[in-house]
Every structure is written in C-alpha cells, then in structure tokens.
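A selection of the complex's chains, in situ.
By letter and in written order, the chains are A, B and C; residue numbering begins at 1 in each of them.
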Amino acid sequence: MALRRALSQRLLTAFWQGSPEYWPGTQRCLTAIPGVDPVQVQQQRSFATADFSFTPPGRNHLFVPGPVNIHDSVLRAMDRPSLNHRDPWFNAFFKDILEESKMIFKTKEGTTFIFPGTGTGGWEAALTNTLSPGDKVVTFRYGQFSHLWVDMMERLGLDVIVVDRPWGEGADEAKLAEILKADTKKEIKAVAVVHNETTTGVTSDIGQCRQVMDQADHPALLLVDGVSSIGALDFRMDEWGVDVAVTGSQKALSLPTGLAVVAASPKALAARKSAKSKRCYYDFEDMLKTNPGGNVPYTPSIPLLYGLRESLALLKSEGFENVIKRHHRLAEGTRRAVAGWGLKLLCKEPRWNSDSLTVIETPEGIDSGEIVKAAYTRYNLSIGVGLSKVAGKVFRIGHLGNSDEVMMLGAIAGTEMALLDAGVNIEPGSGVKEAIKYWQSTSKVIPTRG
Amino acid sequence: MALRRALSQRLLTAFWQGSPEYWPGTQRCLTAIPGVDPVQVQQQRSFATADFSFTPPGRNHLFVPGPVNIHDSVLRAMDRPSLNHRDPWFNAFFKDILEESKMIFKTKEGTTFIFPGTGTGGWEAALTNTLSPGDKVVTFRYGQFSHLWVDMMERLGLDVIVVDRPWGEGADEAKLAEILKADTKKEIKAVAVVHNETTTGVTSDIGQCRQVMDQADHPALLLVDGVSSIGALDFRMDEWGVDVAVTGSQKALSLPTGLAVVAASPKALAARKSAKSKRCYYDFEDMLKTNPGGNVPYTPSIPLLYGLRESLALLKSEGFENVIKRHHRLAEGTRRAVAGWGLKLLCKEPRWNSDSLTVIETPEGIDSGEIVKAAYTRYNLSIGVGLSKVAGKVFRIGHLGNSDEVMMLGAIAGTEMALLDAGVNIEPGSGVKEAIKYWQSTSKVIPTRG
Amino acid sequence: MALRRALSQRLLTAFWQGSPEYWPGTQRCLTAIPGVDPVQVQQQRSFATADFSFTPPGRNHLFVPGPVNIHDSVLRAMDRPSLNHRDPWFNAFFKDILEESKMIFKTKEGTTFIFPGTGTGGWEAALTNTLSPGDKVVTFRYGQFSHLWVDMMERLGLDVIVVDRPWGEGADEAKLAEILKADTKKEIKAVAVVHNETTTGVTSDIGQCRQVMDQADHPALLLVDGVSSIGALDFRMDEWGVDVAVTGSQKALSLPTGLAVVAASPKALAARKSAKSKRCYYDFEDMLKTNPGGNVPYTPSIPLLYGLRESLALLKSEGFENVIKRHHRLAEGTRRAVAGWGLKLLCKEPRWNSDSLTVIETPEGIDSGEIVKAAYTRYNLSIGVGLSKVAGKVFRIGHLGNSDEVMMLGAIAGTEMALLDAGVNIEPGSGVKEAIKYWQSTSKVIPTRG
C-alpha cells in the first residue's frame, strides 16, 4: 500500500508538471508559445484591443470533453452587473434553482447543493460529509480522473480498496460483488464509482453496481462521480440508490467552471452526523441551515446562478429525455465516423460506450499529440489530448452539453484534416460520410419549426 | 422604357410581398410558423427567459451571404453602455476609424464616410451626391441587387440605360465599350456596376470596366456597389479609378447591420458641387464639414463604431492580403464540394466566380427552397434561398466575413444532409471530402501557434 | 429669404466645424485630448486590453439628453450573434415589434415604421413621403434642432415659412392661427413642429397647435419631431391628429442610435401618393409592401430590434402612464434643484417646461462650457453643453429614458461640484437638498417590493 501510494504520487507529480513521463507526445503543444511576445503582437495592432496574442478569424472550435460550448442565451444570462444576494429577490430565485437542479439527477428524494467550486470540490464534499478518516472505501481505477479521486481519498485519510482496471474498461461488477461478499463485518463504508471516465470514454453501469450491492445486502453508501455524465447521460439517482452524486458546471450544464453541483440522499445526509472528516467550506451543514430559506453560507456567484437557471430552463424546454437522446445520437454518429476512418475506440465493450465523449486510439507509430496539435495550430479546433497513461496514444472528441449535428460535423471533418496532417492513413471524407448518413437518417424537425 | 418600368415594378411588388411569383419554392419556409404561439411556448418554460419561441441546443449556423457571423471579440467590443459622442474622447476615436477604413477600399486618395444606415443607403449616397435628376447612367442588371439599384436610380429620376444580362453572368465589358463609344456627346454621367452580385455569386471585373472607360476616354464617374465584396475580395479603388464605392457593416466587416460605409474619390467630391439631386440625410456635405474634426452631423452608433474599430483591427492583424486569400481558399473549397456533389454553379464562367458566396443550381425537379427549409428546420443551419428570378432554382452558401475552414465544413456537411432530405441524389460525403482535401493540402499554421 | 438662407448656412457651417462662433466656451473641452497618445497609453498597460486611452474607475455618468443610459436587460437583449432575418422566425418577431411600438405614440390608427437610421432620417421620411418640392410648410424655429429641420426642409426644396421664436420659448399658437387664417387658398401643405426642443428644454403644446388648425379648418398635415419626447412625455398622436411623428432609438427608448421610429396617420399615407419628393431609402412605400408580412425591404439590425423589443417590454411592464409620470417626477425634482441653486431655467414659461431635460442658464461671467468640462474631466460626469446660439450660456441635464432618482441625485450632486469648480457661487447641497425633499415625499414602493 505504501509502495502503491508512492508510485501513484510520482505519477501525479509528473502529471501536474506536464513531464514527458505523462505527456510524451503532447509536450510541444502544451508548453508556452515559442518566439511570441504577446505585448509585441498587441503593439503591432496599432489601435485595437488585443485579447491574447493573435486572434484568428472564425472562432475557436471547442470539442474537448469540458469545458464545453456555452449556449448564447446562457452567455447572455450571465452577462450582468453585480447584485446583492442579501436583497429579498434572491431567496425565491435560489430556491427555484436548487429545486430545478434535481431534474438532471432524476431525484425527488435527494437534496441538491450548489458550491462555488469545481467537480473536484464536489468529490471532497461527497467524501468528507459522509465518511471518517480510516473508513474503508472500495473503488475502481480506470483512468486519470478515477486515479485522482483515489488520490484524494488517500489524502483525506480513507482506507481505499482500489480495484485497478485496464484503461478502456469500466467498473467490474463481479469483482465488486466478490469484495462486498467477503466483507462480512460490513466494514466497507462506501462504494465510490466514476460514472463516466473522461480519460477513456467509458461509462460504467451504476445500476448494476447497485444491484450487486443489494444482492450482497451491503449497507455501504454509493458515491458517484457524475462530472461528465450528469445532465447528459441517463443518471437515475433515486432508482439506482445513489447516495452522493457530483457534477460540475462546465460539463453537461454547459456553463463556465465555478459550481460544484451535488445531490445527497437522505441516507447520505444521515451519515454526515457520524462522519468525522473535518470539513468546513464543503460542509453540507451550513448549506442545510441556510438553503431552505433561500440563503447561502457565503457569497454566491450571481452570474453563474443566472447561467445555471437558464441552462436548466433550456434542458427543460428541450425535454430532458430528449437531451439524453440527443447525446446518444451525437455520440453514435461520432462512433460511426471513427469506424469509417478504420480507427478504434479505446472503450473495449459497446456496453461501456460513452455518449459524453469519444476516445480514439491512433495507429502504431502515430503520436496522438500531433493530431491535437495540428487541429489547434492549423484549424483553431480544440480536441482533447490523451492524458496520463494513454498520452500520445489516444485523442478525445467531446459531445456533451450544448452541441448539435452541424457542430459535430465540423469537428469530425476538421479532425479528418488533422489526422491527415499527422500522417494517419485515412480516406478523406470516410468518417464524416458515416456521420452524415446516420444523422440525416435519424434527424427530426426542431420543435416549432415543423 | 415605361413598359420596362411597369414590369420591373410588378416584379418588385411581388418580391416585397413574398408572393409566389418570386418565392415559388420557399413560400412555406418564409411564412410565419404555423401552429406556434410564442407566448404559450414561453409560458411552458416555467421559470426562465424565453428568447423567441423554442431555442434549440447548439447554435444557429449562419451561412447566408450577410448578415454574417460576428467575431467574439467584436461582439465584446460592442457590448457597452452608451457614451456621449460630444465628449472629447470621440474625436480622435472617430478620425482613427475613418482613416483605418480606407484599408478595405485600398484607397489613399479617397474620403471615407460612415452613415448610420445600410448598403441601400450607401447606394443612395453614391447617386444623390454625384448626379442630378435626368442624368444618364449606364448600368448592368444581372441579379436582384442590381435590379434594386436600377429601381432606385429610376425613382431618383435618373435616366438609366440598363444592360440586362443573364443571371449568372457578369458585367459585359464589350457592351459597355460599345455604349460609351456611341456616347460621343459624353452625356453619360456615370457607369454604375454591382461588383459582386449576391443573388448569383458572380463577381464582375471592375478593373476591366475601368479599362474600357479609359479606352473610350470617357469622363463618366464609376460608381460601384461593393456591398458583398469590399473587405472580402480584392477591391482596388484607387487603381481602378472607382469614384464612389459602397459597402455595409453586416457583410465582410462582420458587424450587425447599421452602417453604410462609403468611399468617394476627389472627382466624386467635386461632382457633388454640381449634383442637383436633393439630399440631406445621405449628403456628403454635412460629413465633410464635421468629420475632419472628428465630429458627426447627427448622433452616431457608439456600439457599431467600437465594433467597426475592432473589426478593422482584426483584419489588419490578420494582414489584409491574407484576408483576401482566406476568402479565396474558403470559396474554392466550397466550389470543389459542389463539384463533388455533381451539382453546378449558377455562375457561368470561372472568371466571375465569387469568393464571397457560392450559388448552386439544384437539379430539375428539385425545389431549392426545400433544401433551405430542411437545413433550417432540421439542423438549425441557415443558408440562403434563391431570390426573385432564381427562387426555387438555386441556394446560396455564404463564406464572406468572419469565417474559417471548420465552420465551412460544418456548413457543407450540413448542406449534404439537407440535400438528401430534399431528395437530391448525391453521395453522402462526396462534397465535404473534396473540401477536406483542398483545405488540408493548402492550410497553414495560424500565426503565433507555430 | 436668400439672405436668411445664407446666414443660416454660415451658422450651420460654424456649428459643424465646432468653430468658436458656435462653441465659444466649450472649445477646449471639445478638441482632441492634448498631449495624449492613446497607443502609448495602451502600451503602458503591459498585459491588458485598453479600450480608449485611460479608463477611470467607477463609470461614465451619462446625463446628456441623448444618447441615454441603456437598461441592463436591454444591453443583454442586444448582445447576440447575427441571425438571418429571412428565416421564418423573423416575421412574427418583427410584426410584434411594429405593433407594440404604437404604444409610445398613443396611436391605434397610425402605421409605425422602423428605419435603420437616426431621428434625422425620420425627419426626412416625414417630409419626403408627404410633400413635393415647392410645397409650403409653416414651422417654428426656437433651437438648434428646429433650426436643422428647417435647413433640411429648404435643402429638400420646400417653401418654408419660418416663425422665429426666442430660444427658451415654444410654439406660438396665436401666430400659427394668424398664418393659417391668412392662407385662404390653403396653399400651406404642412405645419411642422418640434415637440420638445432638446437645445432649450422647451416642450411645445402640440394639442394646442392642432386646435388652432381645427379652428382654422385647415387641411395641412401636422408633422411632429418627437425625437426627445415620444416614449417619455405624453404624446397623443391620434387625439392630437398628428400626421407624421418621428423619434429615434437613442432617446426615450434608451437604445443605441440606429433606428428612426416613425408613425404615420392614414392621411399621411394617402398624401404619399401625390408627394413628388424623390425618395427611396426613407420611402414608406417599400415598408408598406413588406412590413405587413413581417418582412423588410433591406437588412434590419437584429440587435437593435431585440433591444427595441425589450425596451418596449420594460415600458409596458412599468405601465406607460407610469413612465410619463416618472419623467415628470424626475424633471420636477431637477427643476427644484435648479431653484435651490438660485439659477434659472432657459425655458421661459412653466407650461413649456420639458420633462425630458433641464436647460440651465449660467450667471453672467460664467462660461457654461467650463462647468461641463469640469464635470467630465474631474468626475466622469457627462452633461450637455449649450449648443449654437446658447453655447457658453447654458448647460443641459438629461432625464429622459432609462433613469431613476438615485441616478439623478448623483448627477445633481456631481453638477454641484462642477458648478463650484467653475466658480459659480452656489451653496453646496442647496440643489440636491431640494431634489431629495421632493423625491422622498413623492416616492412610491417599487412594484413587487411592497
């Protein structure tokens, strides 16, 4: 265990530092821009406001799996002066948002919390509000984000039973069953699962995990990282008996980073009373004291709350089931494009296919970082690099959040150009053709445009 | 002449009324949304700000040949409170903009004017500041916009010699030579040419027109509608001896509608002294009295001026010759896509190919309005309908202004889906493949990203 | 007449050129910023986006009588990407706006037009659509804007009977009665009146003018410049029998400049059939052909239309009669502040007091330009200079459009500082005290905050 901890720590350090150990292929594209002095660039523009170095025509085409494209009406909702959250308008406004947030978790029994923070903060809330140092937690590690969550658990003093899985595979329900069965003393306090692993494009089956827990008649809490799934994929908090579910504003909610949105079951709320992890900022307690009256324990971000309100309204007006279907259609079309290219998904079984993002393996001899670099430097197209263990080996195309077919077609066609630039032997048009066929044959008329 | 006038008037009326005479195929898509009550739609969204009826996820993909996509940094530059243009900051600010505007006209000798208005207003400025009722003007009519300019000339009392040309062809320099030669008394006061006809995707050769005028040693003024060319195509006001050139903010300058940007040669400015056309709002005179001191005769639009300043700065920072090359590359890739589909351009000769927009003929039996409708109603993709004479027969894809390869690839791939929806027999991917090949092989690294 | 024309022209030229003849006191504050190189200032800010030279903390406090402060929700409504006005959403959207615009004119019989242009363009529309060159028009001249309208009438070839009035007085109804009575042949085709003269803070009595016309049983059209009144003051188009009424977006509608909003009576629409003034851009005809179907003859400004829609919605939600009352309260409080200072209004009779702006005379020996300059250079407070004949003698405080008590209190208190800076002998607090007393005693609870 100490050895594993040390190893894990070394890899983490390398990850943070962007060392070649973790970023073999993408190193060049991730260091500062050589030979460019932004001030000088700005001065060359004799009378205008430079933003940051050169601003190309068109727009940045953003297809990383978060942050994602913000809807214009959300951008508008956020663009406003400060307001005083202690003025009386705030209470009904905030309570509404807390209530409407339940939709994306599919929960009626749960309590939602909105912390000024990130998904990482949401992880911390999930752990510290329900567990005590030394508590046993069983979890899976199959990508960089599950890896980081494990790291957090260890730093918070939990006793973590890590089930390592090949990157590209999901939660192993059989193994979970075995562990829970062996835990005759019910010492395991929580099962923690990353629903959608954003490193690998793998969606684990939370419903199955719950079934295994039920079959083992195990009282452990079920804590789920839904950062890149909730709001995009079918997440059924109540049905699956999830105890704490976590997401962040910059993923399916299509907002800027800055809100950790967390839902807790009654069982989780009860657990907080015995949880001895020290906590304050991410403590549910202060929220529970203030939120019912529409108040907050510390200053909220007014623009993000307006943005969240608009984002939820857009999801609701689309129909949340339609949102889930849209993610599936966009993902399936993208997967067909990958097949058209003759390339492979990192995801090893169709049942784990992620509808949030697609992670594609590059052929032997091709550094995936070169593809990402070509996309960014030639076409202003931002797609995701391979992270950590799979750096250089895969690239990632996001389709979660605010997206549509024409956006994805641009991303796929642009990626084809980048693949060609990087020397991947594909037939031009071979991917986009398959996406066109799939989306054209499955498209429907947009409501009110019939 | 009276007959022609009457005919022209009947067609115009039909055009304005959206009658089937002009909009045979697109009628359905251009009437109000049947069965939708926006208020009701809004009320269904229980707690949010409805914009206008249903707002789909993603974004509206705008590829009409104006209005065009506004650059994010221009949107930002315009989003500001009111300011007082009589405060001293305004003078240097405005003079700078007037001066920098000369870049897109390639003029040093010309004087630029910025009217709160549209390109149509710019037309009126060009005519009324230089001509008197009864003056002879020779012009070509080869599309809806040249048609409308002729209509304006007639309403302003000019004696218009219209050279009608098939829609899809450009200015006939030989015919012009003939007319000028025949005008031994030099009664023709102006030659008026639409540089880029936005109805047909045809760019006429202004340099050749000038050469013909020089060869005829004819003193007529050369007035040019550059609404959909200036700022995008190579427009050489000084070299070509253009006397008044007109553009509008919502085209290559990629701003909202609201500014008529006009440049006048010294000869045009001299002509205004004898021009008896009554004018006031669009009179150069009041501008000439105030602009040199950085003042304006009536309240200017502060947001649009900030936007224009930023737009010019972006063009300058890209390098204006690069802007022209970019338009050519985007247009050429689009034309290759059209060839890949096996469809034809409306433009009849390569020398007239427009780099501002591409106008595509649909096969016999296919109503082009159905393609435009499918694009809009299924994919939130806005492409241009065929106007007037070619309604139902062509559709238009714009690539002028703020655009890039990935945007165009989305537009082309989306159009493929709409073509299939409308029953056009194309091979999926056949167009986008050609665009990918062309753009990938001709792309360069974006400055500062090398 | 020729002499008057020449004189008028000389003064106009001086006005446009900002010559000392018209700008005696304000000259320094209206020339470019001496010793400041904006590029250099920008370069000193090593890593940021300079807007225009130095940007002070706080905000620019804008209290000129147009452009006025834009409401935050209007700014938001306008901050959006381009949209295609030929897509079907536009028709219902635009028809709604045309219809709702009638509210501010208090007209049911009138037809509203929205031109991309300014109030000056609206003037031109009013004249050219109803009159022919040589037509007799009777009008009053009592400020710079009535002066400019007269200038336009003359340039458009009308035969203008100008009744000059002292600046500070309004329309002389007795004189009008006399003129109309004398016109036994009914040769006068129109009576043209500036409702609220923005140079002097004088509101003329349009209802009285109509009564005089009715008493004379005179068929002339009644054309009214309501640029700085409509939307703020009680303007009763139908009741007063106004034939064409004109306003601009940057005044009471509190938008950026860019829309001329015009309403025409059935009688005015009928008059256009015989009106021989040449016109095209500002012709009602093309609007009448297209507007009923929700179309426009040339590209509209989408952001401004969204802004207008929101602005009208705000006025409607406040209750339009409440809007008028608010303007009266804000104006009356400002006038009490002026009395508190011991200064005088330029307006010579209370019945003409303008609720759009207050124009204040400075004591002998004080150049009003120095007050305006101190306000701007020391406190970032923009108040209006005296224009033309009253330059140096008066300054102007606007309260039309989007305004409230606290804003006006800042303006009044800031003006007190500027008065002291300029050497005016007032007691600090003497004005603001009176405004506080008046507004505190007449204030009501804001709806929904009771």
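Criterion: a contact is a pair of C-beta atoms (placed from the backbone, for glycine too) under 8 Å apart; a residue touches a chain by one contact, two chains touch by 3 or more.
If you're wondering where the values come from, they're calculated on a predicted model, not measured in any experiment.
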Whole-complex copy count for this homo-oligomer, where the file places 3 chains? 4
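Heads up, the rule we're going with is that only the chains that are shown with their structure count from here on.
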Which of line, ring, star, complete and other names the graph you get from chains that touch? complete
Just give me the whole-number Å value for how far the CA centre of subunit A lies from that of subunit B. 43
Rounded to the nearest Å, the gap between Cα centres of subunit A and subunit C is 53
Need the CA-centroid distance for the pair subunit B / subunit C, whole Å please. 33
Out of subunit A, which residues touch more than one other chain, so two or more? 46-47, 49-51, 72, 77, 79, 449
If we count contacts the way the header does, which residues on subunit B are in touch with subunit C in the complex? 12-13, 16-18, 29-33, 38, 52-53, 59-60, 62, 64, 66-70, 75, 78-89, 91-93, 116-121, 124, 133, 151-152, 155-157, 248, 250, 256-258, 277-283, 286, 289-290, 293-295, 297-304, 376, 382, 384-385
Subunit A residues within the subunit B interface of the complex: 33-36, 41, 44-51, 53-59, 61, 69, 71-73, 77, 79, 96, 100, 309-310, 312-314, 316-318, 323, 326, 376-381, 402-407, 409-414, 416-417, 420-421, 428-430, 432-437, 439-440, 443-450
Which part of subunit A faces subunit C closely enough to touch in the complex? 38-39, 42-43, 46-47, 49-51, 72, 75-77, 79-81, 88, 449
